[in-house]
Each structure stands twice: as C-alpha cells, then as structure tokens.
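The other protein chains are all here in position, but one chain of the complex has been omitted.
Each chain carries a letter (A, B and C) given by its place in the written order, and its residues are counted from 1.
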Amino acid sequence: MLLPTDLGLPSRPAFKGEINGHELALFELMVRLRLFERRAYDLFLQGLVKGTSHLSLGQEAVAAGFARAMEPTDLTFATYRGHAHTLARGVPMSAVMGELMGRATGLMAGKGGSMHLTSVEHGMMGSYAIVGAHLPVAVGAAWAARSRGTKQVVVCFFGDGTTNIGAFHEALSLASVWRVPVVFVCENNLYMEYTAISAVTPVRHPLADRASAYGLSATMVDGNDVAEVFDVARRSLAECREGGGPVLIEALTYRQSGHSRTDPGTYRPKEEVEAWLARDPLACYADYLVSSGFSRAELDEIEAKATAEVDGAVEAARSAPPPEISLVETNLWADGSASWRS
Amino acid sequence: MLLPTDLGLPSRPAFKGEINGHELALFELMVRLRLFERRAYDLFLQGLVKGTSHLSLGQEAVAAGFARAMEPTDLTFATYRGHAHTLARGVPMSAVMGELMGRATGLMAGKGGSMHLTSVEHGMMGSYAIVGAHLPVAVGAAWAARSRGTKQVVVCFFGDGTTNIGAFHEALSLASVWRVPVVFVCENNLYMEYTAISAVTPVRHPLADRASAYGLSATMVDGNDVAEVFDVARRSLAECREGGGPVLIEALTYRQSGHSRTDPGTYRPKEEVEAWLARDPLACYADYLVSSGFSRAELDEIEAKATAEVDGAVEAARSAPPPEISLVETNLWADGSASWRS
Amino acid sequence: MAILSYREAVARALAQEMSRDPKVVLIGEDVAAAGGVFKATAGLLDQFGSSRVLDTPIAEQAIIGAALGAAMNGLRPVAEIMFADFFAVCWDQIANQVAKTRYMTNGQISVPLVIRTANGGGVRFGAQHSQSVENWVMMIPGLKVVAPSTPRDVVGLTAAAIRDPDPVVVLEHKALYAVREEVPEGELVDELGKAVVRREGEDATVLSLGAMVPRSLAAADRLARERGIELTVVDVRSLVPLDVTTLLDSVRATGRLFTVEENPRLCGWGAEILSIVVEEAWDDLKAAPIRITTPHVPLPAADVLEDAALPSVERIVDTVEKHLAS
Partner (left out) sequence: MAILSYREAVARALAQEMSRDPKVVLIGEDVAAAGGVFKATAGLLDQFGSSRVLDTPIAEQAIIGAALGAAMNGLRPVAEIMFADFFAVCWDQIANQVAKTRYMTNGQISVPLVIRTANGGGVRFGAQHSQSVENWVMMIPGLKVVAPSTPRDVVGLTAAAIRDPDPVVVLEHKALYAVREEVPEGELVDELGKAVVRREGEDATVLSLGAMVPRSLAAADRLARERGIELTVVDVRSLVPLDVTTLLDSVRATGRLFTVEENPRLCGWGAEILSIVVEEAWDDLKAAPIRITTPHVPLPAADVLEDAALPSVERIVDTVEKHLAS
C-alpha cells in the first residue's frame, strides 16, 4: 500500500502552479476527459465498446496539464491508455467514440481500436499497445524535429511499469546521447496492471530514481495537481524547445478504475483507494477554483456542456455505419493497397 | 581519448590486493591466457582459424582474478570474447583450440565456434554472441541456485557497450528485485567494437554510474591489476554466497588488440594505446612479483611450460580430424536427433 | 469427469505437474497474486507458494532469459508471455538463445522449459494483441510447438510440454479461454507430435488448429448437412514435432487438402504443410491443395473488420464448396 503521504504528497493537491488565465480551460478539459471515460465505461458494460479499453480516470490532470501547455505542432506519443491524451490534443470526441465502437466514423475507421488512437492532424502520433515501444519512436521523432529545425517538442507518456522494460532503457540512453527535444512523462499510478509497481521494481521512483543512469535529472510532480503539471509542462517544453535536450518528469497519480475493462481492481487496499479518491484531481481542482473566486455555477455550466458533447459523440457513433469490410485490405502500403504481389 | 589517469587509475597497477599464496597461480593463469590468445591470432593470419574471433589480450587479469576466486561449482556466463574465461575455468586448451579450428575434438565438435565456447563440466555455461543476451540467463541460473539451495554463485561478464542494450536493464532490475546470487562484471575496455564507449553513452562509468537505478551499488576495480580483481572477486563471491544478492563490478581495462580478427584498431589514439600498454596486466604483474621476491627464472619457467601447452594444443587440433558431417543433424533435441517430424 | 473451461484447464495442468515435480516453477507478469490476466493461473500461488510462482516486472527478455538460465541449472520453468504478440520483445531470447543453446553446445545443455502464451484473434484487441504466431515459432529450429483447441488438450499437451526435455511453446488461444467441456479426472498427459482426426469424411481433408478447429468442424457440419460434402477434419495440435504420418494418411485417402490458419498468409504453417504434402504425396493429390488464411494484413480491431479478416465458417464452407465443384 502506498498512501499519498508515503510519497511525500499533501493529502489534497496544493494548486500552487502558475496557471494564470488557463484556469477554466484546464477545468473544461479535465471535465471532458472525465465524462468521456465514464461514458466509455458504461458503453463497455452495455457491450457497445468491444475488445478492451484502458481508462485514465483519476489521471486527467496529467493529460490536461500537458496538452494545454503544448504548441499545436508539438507531438504526443501515448500508450493503450490513450483516450485522454488523444482528446486533450483536440481530437473530436465523436471520432474517438466512433473508434471505440468500431464505426466507419472512427478515427481510424475501426482499424486501430481503443489501444491505437492516432490523429496526425492533431499532433497525436499514436497510442502504442506494446509496453515501452513508443519511447524509442518518440526519440526518433524528436531527432527529426531537431534535425529539420522544426522547433517541435515531443512529449512521450508512459506508465511506471514501463520503466522496467528494455526499450525504456535504450530510448533514454539514446535520447540523452543525441540530446533531442523530448519530454518523457512517467505517469506513476502505482500499478502495472494488477501488481503494485513496488513489488517488482528495485527503486521507489521508477523514473526519477533512474534519471542519473542517463546523465539526466528528473522532476517529480503531483500528477493530481493540474496547476503543478501545467506549470512544469510549460517550463519543460520551453527548455526542450531551446535545445535543452531530454527532460524527465515523474507524475505521481492514481488509476481510479481497474487496469482495463475486465478488471475490478480488487487487489488494491481500500485505505489506499480512499486516500487517493480524496485527492481526486477534478473534484479537488473544482474546490480550488471555487475557493479562488470562480462560481460553482460556471463550473456546472462547463460540465453540462461537456455532458452534451459526450451525448452527441455517443449518438453520432451509434448511428454511424460499421466500416466497409473492404477496408481490411487497404492502406497497408502508401499506395492505399494491401497487395503483396507486384 | 581516455588515458588511465583520466579514469583515476595509477600509471601502473598498484597490486595492493590480498593474494597471499595465489601469486604464482595467478601469474600462470594469465600467461596461459596471453599465450593462447596470441597463438589464436597467429592461426587466424594463417587461415587455420576461420570465421571471427575476439581476443582478450590486455584483459587477462579480469578473467584470471575471477576464475581463481570461484568455486568449481560456481557458474560463468561470458560473451563472444570468451576464450580467456573458458580457459580460466579449467577447460583444456586443446578443446578450445579444436573448437576454434573447427575440429572433431573441439569443445562442441565445431558446432559452436569461437563465439559460443561452453563447458558445463567446468561451470562455463556459455559464451553468448548477442550483446546483452546472457545477462537475463545468468539471473535465471542464479535464481535456480538460490531456489535449489546449491550455494552456487553466478558470475556474468560483459562489456561496456553492453550496458546500453535493453536486456542489460531488464536483467539488472530482475536480479535486484529477486535478490539472486549473481556477480555482474563489466569489463570496461573503453570501446564497443570500433567506437569509443564515451561517444555513445550518457554516463562516464557505464555500469557504476547506473547501479543506483537498480537500487544497488557498484565497485570499481583496476581491471589490469590481478591482485585487486582477485581480492574484490573473493569478497563479492562470499557476499553473494551468503545471500547478499546481486553485486556489480566495473573493471577498467583495455583491449590491446582490435575488436575482432579483421580489425586493426587504428581508430584508437596512439597516446591512449601506449599509456595502456605501459600498464599491461601481465608485464606489470611480473615486475611486481619480481620486486616482491619471486625470481625471473621461475616466471620464465612458467612461461615456457605455457608455451609448450599452447604448442601441444595447436598440434593436437591440427592433427585432429574435422567433425563428421552427420553432426549437422544431431543434438537439436534431448534425444540427440534433429528431426521435426514425430 | 469435471467440466472445465479452457482457462481452468491451464491451471489444472500446471497444478498437476507442479504437484508431481518440485522443479516445476511458474513465472510471468501478474501470474502469481493476480492469477494471470486471463485468470489461467488462478490459485497456483496459494497452492505452491511464492518460491514457485513468481511475479516479474514487465520485462519479457528477463522472463525468458531467466527461464532459460533456470532450466540450465536444474529447474523446469514455465514462463508466461501474456500475449503472443509480446514474443517480439523477447524474440532474441526465444529464437536465438532458448532454441539454439542445445545445438550450439552440441548437447551439453538441455533446456526443459515451457513458454505459454495467449495466441490469436477474435476478441477485438487490435493489431498488437491478436496475432497468430504459429509460423514465428515453427520457423525457428529448436522450438517445439503445440496449440490445443480444447480444454482436454490444454491439460494433456501442457503436461506433455512440461515433461518434455526440450523447449516447448504452448500456444493457448485467447478466444477459447471461456470454452468448457468435460475433462477426465486424474493425471492426463499427451504425447507431443500427435494430430487428432476430429471428424472423418471422404471428400477432402481439412487441417487446422487452435480456434480454427471448431470453425472447421462447424463448416464440415454445414457442408455435410447442406451439400452432402463429407470432410475429414484433422486437428494438427503439434506443429513441431509434426505428425506427418497422420496428415499424409488422410490426404492420401481423400486426395484433397485444405488448410485453415489464422496466420497472415505469407509463410504460414499452411504453406509448410502444403509443401510437405506436395513433395511427399504428389501422386495421391486429385487437385491443388488450397490454403484458407487471414489475408496478409495486420488484424484490424473493429468487430466487422476482424470477422472479415479471420477465416470464418462461411469462408471455409464457400472455399471448400467452390473447389470441390470445379
């Protein structure tokens, strides 16, 4: 069991980060992510979303804080737990919902599914379902950005469990040697699937305790504190953009739901779950906003709008046709075909 | 360019380690390794050793110091640069030479070759030609040792360049989490093939600077100082044997020859080569022995004996027949066959 | 007889062998405390304790490497790789180390280990969690490969794999974990390298394995009922060693061969078996043998697309019918 206090976190986020002018935008984004994920969960239970799905409930502050700090041309690389990161970059809910429900209107017309959300148009370069695989890819994208002088920064999200796999190590080494503009963000939600990360990891802080192995340092942030995340994100992106090389951030947060659709998450001690629910990134942030002068009513209005947006997205996906089955044999190659004959 | 002094090493090894009673045995072992490798090189030039081969010239103190400190039941895992480690565990020269020359008398009857020397009988569990691959395997052997209560310690040798590959990271993490009796020995010879390790590695000490990432600490030794290596090896093995979990050692040394047969090593600055040749592990140790009362004559005698042994091994291999070609289709399976049909 | 699901059969096989031989140990991600993400190892930690059932970090190279090292030093490890797709992250350990060790050392080192994994598609997991890797492993000399299609066979083949002195890959099919059937009580151990004729008919031979077996049987029933076409359906079960005798006997009897495989098309196990049949039973063939495969594409996620990609009962029926008619 890891209580927030064990990790040196306050029992509620402090919201001390500099977010001037972004207060409501951050709130809106988090609400949208939260409501989308809740609805996605309901739709699973109804059998309308098939396969598997990994929600970001409880981790919205990381996705929101970063996305809001990024330039439109910056690039995101995320994992199978990628709904929030995809939406946060501005991808329409209907396209994401369509993909989850396997409709023709889906972001990839149903070819990718929940674990592979990608929207190049929005700088969302992909969700990767093999743990660790996207870290080297992010390094490559950042190398190209530097080499072409695009001023893009690449932000690469991954979990605590990912720090034990080989690709993580190779990617961080290479990123450091080549000094490329990538921000590695470890969303430490304390679990790799059903196993507490502490049970299978030799250090307490999976990313931060390893930074020096790559000649780098790391920043730890309260991943449930959207103000801190946004503030740190903004500074990290600026540092990278000015040639500061790779930046490492470990965001301490908590996965409020199970690992994936089929997981009730019963292996987590009740006290731990409760302590983390008490520092829910959204509820705490709403309280903070009210305490700093925003009205509950305006927050409620934002929430209502987000609910309507989710409703609309679900409706659009429900009424959309399934993809044409001819799609199976398309788009393997750049000429649009899937033929292995010349 | 990395001079010994840049790494904090004395210009000649200090020979301060505790080696009481092992003085001549260590000398003899190093001489045997040296002369064997030199002869192997000559045989390449004559076309009698085919394929490729990676010599340990200049690195003999590591192999000798460790092997001498190990119990017969302990296990060695090594790389393609494995002649020295194999001989040091007591494998007869003729079997190794036979394998290099592809004869029926070879350690694996020619099926493995220079890069895969293995002699289970001598605790030499294999030479691995894929960089990093043997580190997880060593962890598994150590896990079995602990689980079966055999009191064996596993010693796993690898190079500086190996610390950048994924398997290294996975192996060290798992070894630390499971706390198994393995000694990881990084022979830091400053080069990965033709590239200086410093050009492609984000930390100065490839292993030592990364120990903390696995919740471990590391010991650095002068890898050209057989007394120090032996002393540290003995203590590390004892620590592991008593349940001390994984131990990390970075041995600073230098590859006096090129990377492999075809490499003249011209990319190395002359000054660097000279500085390291001046601290040749064997010549310096001989001087040390003489200065501490051993006679040149007894050393010469040991050398003469070793020369005779090498001569004998070459002669035996030369006159041995090639392997029967029927061997190609044997020993894939435990029943001795290689059939894919039932 | 107990009714067991395919996933329960995995745990039963492991328990049977772990009870019998203290050297058998199980490692993998979430296999211990959580009982496996497919719940196929549920209860084993309680029964055998934490020194024999071990959770690992997410580090497949370490998992297979550790299993190999342990197999070299007196244990008989069973390593779980959660999804067959993840063979890719530990492919060096599987293809270059585990498979080659015995040969390279000229028999000095035996490698009695089992790699279990959830193989195959049909559950809408998308391109990186649905692959059928039968051909990945079949093509590597030094690996034995089995793929059970029923709960009973899960027990028999897994037990045989664990007792085998060589590395065996057990391809469980993730779309079958919920399938239930009666499985005899008591110790159950099969022999590796035995195909089973699941149905006999004289018009053509259909070879399949894993989740394609029930589909082939359903297609055969439909063809018999609706067209009077009688198929022999052979469950290949073991790709290495391969029961060439049973396969050829059947093809010789019917003169016609169809393979049904989930592999993407190129270099699948179907191509291999077809080649063997052509080389060894040429004169007995009445027509060109035909492969029914997934097209040569990654698997799409959406249900309609995945269903269109994988060989379906309809596609088997149509293909067989069309070729028998011509």
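What we mean here is this: a residue touches a chain if its C-beta (ideal position, glycine included) is under 8 Å from a C-beta of that chain, and two chains touch if they have at least 3 such contacts.
As the structure is a computational prediction, the values presented were derived from the model and not from experiment.
Taking every chain of the complex into account, the chain not shown here touches A, B, C. Touch with the chain omitted from the figure is made, among C:S19, C:T245 or C:S275, by C:S275. By the touch criterion stated above, the residues of chain C touching the omitted chain are 85-89, 91-92, 94-96, 99-100, 103-104, 126-128, 135-136, 138-142, 240, 263-264, 266-272, 274-275, 278-279, 282, 287-291, 296-298, 300. On the side of chain A, the interface with the absent chain consists of residues 75, 108-109, 111-112, 116, 118-121, 125-126, 128, 130, 133-145, 147-148, 150, 152, 154, 166-167, 169-171, 173-174, 177-178, 327, 330-336, 338-342, using the contact rule stated above. Within the complete assembly, residues 50-52, 102-103, 106, 109-116, 128-133, 161-162, 164-167, 192-195, 199-201, 267, 322-323, 325, 327-329, 332, 338, 340 of chain B touch the chain that is not shown.
Rule of thumb we're sticking to: only the chains that are shown with their structure count from here on.
For chain B, the chain with the farthest CA centroid is A. Chain geometry summary: the mean Cα position of chain A and that of chain B are 45 Å apart.
One inter-chain figure worth recording: chain B and chain C are separated by 40 Å, centre to centre, where each centre is the mean of the chain's CA atoms.
Rounded to whole angstrom units, the spacing between the C-alpha centres of chain A and chain C is 35. Residue positions of chain C touching 2 or more other chains: 56-57, 59-61. Looking at chain A, residues 164-167, 200-201 sit in touch with two or more other chains.
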